[in-house]
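Only a part of the assembly is drawn; its chains keep their places, and the rest are absent.
By written order: A and B. Residues from 1 in each chain.
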Amino acid sequence: MNAAITGVTGYAGMQLYALLQEHPEVETINVYQHDLDDAIPLVDLNPRLNLPHPQLAYPYDSQEIMANNDLIFLATPAGVAINLAEPFLKAHFPVIDLSGDFRLKDPAEYEKWYHLSPAKEADLQNAYYGLADIYENPGASYIANPGCYATATLLGLAPAVMGDLIDPDSIVVDAKSGLSGAGKSLSSSSHFSRSNENLQIYKANQHKHIPEILAELSKWNPKVQHLQFMTTLVPIDRGIMATIYAKVKPGIDEMAILNYYHDLYDEDPFVQICDDYLPDIKSVIGTNNCKIGLTFNPVTGYLTIDSVIDNMLKGAAGQAIQNMNQLLNYPVTAGLELTALAF
Amino acid sequence: MNAAITGVTGYAGMQLYALLQEHPEVETINVYQHDLDDAIPLVDLNPRLNLPHPQLAYPYDSQEIMANNDLIFLATPAGVAINLAEPFLKAHFPVIDLSGDFRLKDPAEYEKWYHLSPAKEADLQNAYYGLADIYENPGASYIANPGCYATATLLGLAPAVMGDLIDPDSIVVDAKSGLSGAGKSLSSSSHFSRSNENLQIYKANQHKHIPEILAELSKWNPKVQHLQFMTTLVPIDRGIMATIYAKVKPGIDEMAILNYYHDLYDEDPFVQICDDYLPDIKSVIGTNNCKIGLTFNPVTGYLTIDSVIDNMLKGAAGQAIQNMNQLLNYPVTAGLELTALAF
């Protein structure tokens, strides 16, 4: 197959490119960029891609993209995919959109959280939220790849919320992310001298991933009506740890909880339940895995769920590949058998 | 005055020594160590102390200590102060104990959380829990200096709990600490290759500081009967951020909360309430300050309290100096006017 990408200068696009290079089903990767008038060497567009062989990047042209490729990945900043989506939607051409533009169904919600003009409601309805470890794609061609925080939080909460094991009013998520989650653009909070040796809470109660998390949780269990969710920048390159607290309902014991988690995930090659320890971030870096540890405190009645992912892989490019594999009926682990060195 | 220290090879003891060197009221610092048979140069005992001038470290001898000093700091590991305290308690000789040995009033609690033999109950009753920004020493000579996590958590929660502003059953503390909090001893979790680029939850629901936090909270408000408290190691040298979540009681508004916090702390030179932002760790490193930021989420009803300290200063040696200043009636900021560079 031939895969198209736009947005290969950003971190997620770079990671995606790297994964596609190793994917057994991918023959050619074609890069398209809006800011090009003519084809240029890809290495000139992004020297950090570390390409061994010369390859070109092309000006962006949706017709040419559809003519020469089987699928396109949009690894663009918020607000861009809205303007690119139309021709692909009309043609039912497969799109995997790593941005947040098509994750929310309600245009007003998008406007509220993103402070940008939303896509048309009909288009939003046609997009499919590709939380690949939970859902099977029902045949949609436009896939909104979930956010990194959303993935860690939703995978951590799914069995507890689906199984109605926890008090829906008691959920608190303290999520920590490495700096790559904040992207490549320059800002004082991502300056080394500010972020190193520091912890910074940011976007308190205002993070864009809150509505997409809540939309899924309330779909799984309508009793979940809100979510206390906070994000902290930690001085590491990659990785998210979502530490999730919730009160267990009376009558539910620890073993029952563990069983629910194993039932949902034991067939999934990418989610591991750690029975007797809380996983550290380093144990998933470089992989498409989500590791989940659980600990119940009988004194407080709280369950603590520790859900860790590599934000660039499971939280972005890895899950995008998972979605491509589903869409094109490739083996679920194709291109994702990543073995990482966890010191 | 002359100040004695034992435990000057550990991080807290080193930090204490550094502060005492600058303290305007301290004339001589005398170092005593159990493992010495004879006096040796202090620089040989601990080259990292960076001493400009030769000075001796002496064998430990309680009578000699009391004869030549006005006060002793015990910067010893858990279990050691229990064996040192007796002669000082009998003589009403001033002690500031940085360990956890005398923080809990109930010997059984100590045994449960520390897995060590406790001090005698009568001695525990005579020790005073020196949470210096909240309490005035009533004249006790044996001061149990609070734990680092306990300090950040208690200062963050005090106005909310004292003022009965929050649902006592809803408190969740997600506390993060730099590696110096884990001490100088070697372990796989503090090996650079394991702890760097990593987040590690540790001692889930079993951290020794839980009972001392709960003891104070329930003293302030008997409705607080338990506390969901979790600790995560973050790859920085110094600093604690306690992110505290609790549901605000109906009828309490954000302004009322802020007022409670200002009322309690506005006269305190070491605690700052940040009205409109959540402070980062770097803004307190190198100081004896605790900065507290507050944000209320009207959707979830949760208050988030962000309490940051330098674990080596406010969380250990700085608060020890505060306690010395109280005990010996020195100005409250003596030796603690630290100005730090917050990049």
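Criterion: a residue touches a chain if its C-beta (ideal position, glycine included) is under 8 Å from a C-beta of that chain, and two chains touch if they have at least 3 such contacts.
If you're wondering where the values come from, they're calculated on a predicted model, not measured in any experiment.
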Total copies in the full assembly, please; the file places 2 of them. 4
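Basically, only the chains that are shown with their structure count from here on.
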What's the distance between the Cα centroids of subunit A and subunit B, rounded to whole Å? 39
In the complex with subunit B, residue positions of subunit A that touch it: 170, 172, 174, 176, 178, 193-194, 196-201, 204-205, 226-228, 230, 232, 234-239, 241, 243, 245, 278, 280-282, 285, 293, 295, 297, 299-300, 302, 304, 306, 308, 343
